[in-house]
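Notes for the one structure printed next.
With one protein chain held back, the other chains of the complex are shown just where they sit.
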Amino acid sequence: MLHKHCAHRRASLEFARIEQRGIRCCYHGWHFDVDGTILETPGEPEDSKIRHEICQPAYPARELKGLVFAYMGPPEATPAFPYLDSLELPGHDLVPYSIHSPCNWLQETENAIDPFHSVFLHGRVNGPQFPGLEHFVELPVCAYHRRDAGIVYSHARRTGDLVTLRFHDYLMPNLAQNGGMFQKMSQPRVFGRTSLTKWVVPIDDTNSRKFGWRHFNDADEVLRQGKRDAVGWESVGFYGQTTGRPYDEQQRNPGDWEAWTSQGPINVHKREHLGATDEGVALMRARLRRDIRAVAANKPIARPEGTPDAPFLTYAGDTILRIPPSNDDRALLDQLQRTVAEIYFSADALNGEARSERIRRDIAARFPTGVEVTS
Amino acid sequence: MLHKHCAHRRASLEFARIEQRGIRCCYHGWHFDVDGTILETPGEPEDSKIRHEICQPAYPARELKGLVFAYMGPPEATPAFPYLDSLELPGHDLVPYSIHSPCNWLQETENAIDPFHSVFLHGRVNGPQFPGLEHFVELPVCAYHRRDAGIVYSHARRTGDLVTLRFHDYLMPNLAQNGGMFQKMSQPRVFGRTSLTKWVVPIDDTNSRKFGWRHFNDADEVLRQGKRDAVGWESVGFYGQTTGRPYDEQQRNPGDWEAWTSQGPINVHKREHLGATDEGVALMRARLRRDIRAVAANKPIARPEGTPDAPFLTYAGDTILRIPPSNDDRALLDQLQRTVAEIYFSADALNGEARSERIRRDIAARFPTGVEVTS
Partner (left out) sequence: MLHKHCAHRRASLEFARIEQRGIRCCYHGWHFDVDGTILETPGEPEDSKIRHEICQPAYPARELKGLVFAYMGPPEATPAFPYLDSLELPGHDLVPYSIHSPCNWLQETENAIDPFHSVFLHGRVNGPQFPGLEHFVELPVCAYHRRDAGIVYSHARRTGDLVTLRFHDYLMPNLAQNGGMFQKMSQPRVFGRTSLTKWVVPIDDTNSRKFGWRHFNDADEVLRQGKRDAVGWESVGFYGQTTGRPYDEQQRNPGDWEAWTSQGPINVHKREHLGATDEGVALMRARLRRDIRAVAANKPIARPEGTPDAPFLTYAGDTILRIPPSNDDRALLDQLQRTVAEIYFSADALNGEARSERIRRDIAARFPTGVEVTS
């Protein structure tokens, strides 16, 4: 990724010509390699040394499944790429998308570590917004599992004999994965996987842009809500995620986008009043402050680093068990999700299908009747 | 009137759900009463005290004839409502309207205490703009009657044997009432009443919004200029009051809106050069400075306070008398309007129809031939 303005007279390289190798500024023809090396200054005298003395500012970038990632920090501190296991889930087809929000990046990303907004915004206040997720109207029992590079949180709800244990990943500072979104959750399942992988990236203090993939998955997507061509620039193809709806419709049934953008260009934290249900938001903010201080002090921070062979392991998705209610059912739900989380984490030495099989085996062993699917 | 941002996480209550009692935030379902009391924090634990410890900022508001008025000052200093006698004039139907101006509020409201702009803007420079008010082309004789809560000013003009004595109210800091606007002024009349009641409200230093009522009045409105459905948001249904006209039309025949907005986002007073004709503007600015200093010093200021039973008395409207010219006719006009003003003010102990009858009786007694209407 090259700096926008040419090192010579600062014309924008958005108007440059793509060459077989690198790019050529339209104004005076300076030719840059992808790493910023100046290959040619064609108007300058042949013995000019200028191209050896300077370079075009450049940052390493890579393309992955339709998104481009650039690293803009000091080269000597380049972290490994955050290659997640969820990038290569069997049967998942990742379709890239990006959506702008006219507000500080923190507001949108906090939404991803707030399991209680789903109860109200997506369920109770104006009725359910996502088919398959009607159980959101129930208040969940939540657990926040602290991990090196972020927070895995789970929320448990009961529907008759079924207990849905929904896991989300929050990876510092701005990466989140949901549980399954386009699925029918009416039967036991073990270690279902995520439907969305997404980063919220600041543009400036009061503008941000989400970049991510929606996971299309024929096996899971029984409700057939997904259309690939509805996913892309400014659209992810499901309710309430973008600008542009008529104002009266926004008012009658606001979605996520209305919630986080309406906190204002920059939310004023000292005028908030956090409650018990804001534990996730508070936890994430504390982590973020800790990481900011560490970076400022030149100390290392944990990051979600991985490779295709040894991907960073994630947990987002749903496990559904058939477990009858107990007298103290909320305590039971909490115990269930902690047990399942422990089984998830105990398979961290494995990877891919081996890891999934180990998790399925251990959960089936621990809850033999809980995993029986009725026909 | 509640503060826009929810006390919890500051999502906007413009996306909240109106409940039987109060309103419910879309994001996490907090439920507020109209006075800001928190009725419910439904995700929080049952024993949570948060709803008793804080409240949603709220201001008392009342609706009156289609406009909503809020008081945002200290509760202990709440003034009485400015209930004007003109809100209940017999046969008057008040239709609310509101118009934005991209300039400081003072510019528009000063227009309402400037009887001389009518001569030029509405009459001489590009021809008469308001049917029924063609006599505006004559330079009036003006008198400014200082009152506790503002200024009543009168301007007198002669057309043949008829003398039109036009009264306007200016009530501090930003309330004005015109004389009659949609009337045929070709016969004597006594104590005609206003056609417009309006406040100019600052939005910020360089934006303001007028809120008011146009008075529809079948008895007076002989010219039938009025259409109720042309009065409302951004429209008051007569010439030159709003944005949106083609620029060349604005240039060929500018109206009030062009005059006050073209003074710039904030007029620079030190670059003005006020003349004798700016007496009203100067008087009002002096009052405003005096009131600002009084408020800053915690001293009381006079306000137009009233109730439906004891409304604040106003005087805007027209008295037309048949009085032949004298040798020093401008001195005569001035004396006439001061005499009539004195008769108006001498009826201040009365109210409603009793007051109007007293004024009519006294004027008829003082000018027996002046009030005769020819058939």
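Labels for the chains are A and B, by order of writing; each one numbers its residues from 1.
We adopt the following convention: contacts are C-beta pairs under 8 Å (C-beta built on N, C-alpha and C of every residue); 3 or more make two chains touch, one makes a residue touch a chain.
This structure is a prediction, so every number in the text was calculated from the model and none was measured.
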* Touch with the omitted chain, as defined above, among A:27, A:239 or A:345 -> A:27
* To do: From the listed residues A:10, A:65 or A:252, report the one that touches the chain absent from this view.
  => A:10
* To do: With the full complex in mind, choose from B:258, B:291, B:305 or B:334 the residue touching the hidden chain.
  => B:258
* Structure fact -> Logged for chain A, residues touching the omitted partner chain are 5, 7-12, 14-15, 17, 24-29, 41-45, 48, 50, 54
* Touching residues on chain B - with respect to the absent chain -> 116-117, 119-121, 124-126, 139, 250-251, 254, 258-260, 262-264, 267-268, 271-278, 281
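Methods note: only the chains that are shown with their structure count from here on.
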* **Centre distance in Å when chain A and chain B are each reduced to the mean of their C-alpha atoms** => 55
